[in-house]
Each structure stands twice: as structure tokens, then as C-alpha cells.
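Missing here is one protein chain; the remaining ones are kept as they sit in the complex.
Showing subunit A:
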Amino acid sequence: MQTSQYLNQLHTADKLSEEPWPEDATLYQPFEAEQILLPESASCLAVKAYLKMCNLPFGIRTCANAEHMSPGGRMTKLPFIRAGAFLFAEFEPIVNFVEQKDMAIGSWQDEDEKADMRTYVSLVENIFTMAELYVSFKNERVYKEVTAPRNGAVYPWPLNVIQNYSKRRNALRQLKVYQWHDLDIDQVIDKVAKCCETLEYKLKESPDTPFFFGDQPCELDAIAFGHLFTILTTRLPNMALAQTVQKFGHLVSFCRFIDEKYFQMRCLQE
């Protein structure tokens, strides 16, 4: 029975590009107000921005066990999207899925630009996700006051204690793998500042267009918006990340522009 399941998957994968985007595609994420954490929120916002830029309809379902339902991923495992019979989690796999359907933005880019953009996307995702994980889990005050109560909000005692313990252990292990575990907060801020500098430089390269590459949005716009906007608008006991990003005026106005164009959340103050 196992082999026939795999053959089935291969067969349907071949038909991937032929099937249109389903009407009832759904994005699954944890509860927005009580549960979701900083890195997860950034990833979810990035995917939402990307799908809006591609003009693809999707529904949002929030559930407490979104993380456990997810088919798995490299970093946060969230959000995951269900389109017909397919399940994909995290920003990059979802983007790859959409590109296979020939509905993605960025199809106007040539090969060189695409490769260039991919490196930026990779840089943004790694640096910002690691920084968000660091602040959420390694910083004692943020962990105790924000991360732990939020993560355990959906479980009864003592399950919340056990879940927090195991999630923190996983996060610290991930930080160790990416060699962020032994950095101190200043080095983290330094890395984030350097990344922001690179982004601002790229933005300034084409000063008359609002997006990173030309006058059409691309993946980099989506993921940069997701992370930057979330960092700027999430209140934490330690606002080091937000203060760092605030220094880069162009990035802040970029976020405001994308927000105005696609979301109208209007949480960024002047």
C-alpha cells in the first residue's frame, strides 16, 4: 500500500502545473491574538503578502495545533497552506509551489535577476528568523513575559509547562545549529543592522520604484515586508530589534507602502 501511495504522489505531482489554483485554498496558523510568536508571525505575514501580490485567493484558519498539523519545515514550520490535496509549509516551499503553477509574480525577471533575488531572500529569511528566535527564546525577560505565556496559552496546566520546555529546547538547538546560540545581544543587533543596510542599499538602487526590483513586486518584497513589519509592530519587553530597524527610514516607508497597498492594517506610526 505504501508504494502505491508514492506512485500516486508522483503522478499527481506531474499534474501539478495543469491544475488551477483551487477556490478553497486555506492558510493555517496559530491564534493571532493569544498564541502566535514573533518568528511565526513574521513568516505568516510574508506568505500572506506573497499570495496577495500574486492575486491568489486564500482563506485563513487559525487553530491551536497548527504547528503540529504542519507537514514540517526547516525553521518555524508555519504557516502551512492546503491547496486541494497539497500541503506545503514555510515561505520557500509555498513560493516554489506557486511558481510551478505559472501564477507567480517575478516571472518577468530574467535568470540573473532571479538568482540575485534568491540570495537576498535567503539572507533575509535566515538572518531575521534567527534574530527573532534569539530574542523570543534566548532573552530571559522576553521569554518569561511574552513567549512562554503565549505559547502555553492554548494548553491546560501542566501541559503548557511541558510544551514550553520542549519548544524552548528545540529553539535553542536550532540557534546552536546556525551558530547563533553563543552570540550576545549586541552581536545579534549588529547582524540585523548589516542585513537592513544591505536591503536599504538595494532599495535605493532603484529610487523611483517602490519595490526592490523594478516596479513590480517580487518574493523579496513579500518576505522583507513580513519580517520588517512584524518586528516594527510587535511590542516586546526588549525592543532592540525594532529600534535597529527604525533607524533605516527607507525600509520603514517601504513597509508603510506595502501595508497601504495590500493590507491597510495601519499599525505603523509616523
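We adopt the following convention: a residue touches a chain if its C-beta (ideal position, glycine included) is under 8 Å from a C-beta of that chain, and two chains touch if they have at least 3 such contacts; residues count from 1.
Criterion: contacts and distances are computed from a predicted model.
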| item | value |
| --- | --- |
| Hidden subunit of the complex - UniProt protein name among "Large ribosomal subunit protein mL37", "Sorting and assembly machinery component 50-like protein B", "POTRA domain-containing protein" or "LSM complex subunit LSM3" | "POTRA domain-containing protein" |
| Contact with the hidden chain (one of A:69, A:123, A:153 or A:183) | A:69 |
| Candidates A:60, A:159 or A:267 - the one touching the absent chain | A:159 |
| Residues belonging to subunit A that touch the chain removed from view | 2, 5, 8-9, 64-65, 67-69, 71, 82, 87, 155-156, 158-159, 162-163 |
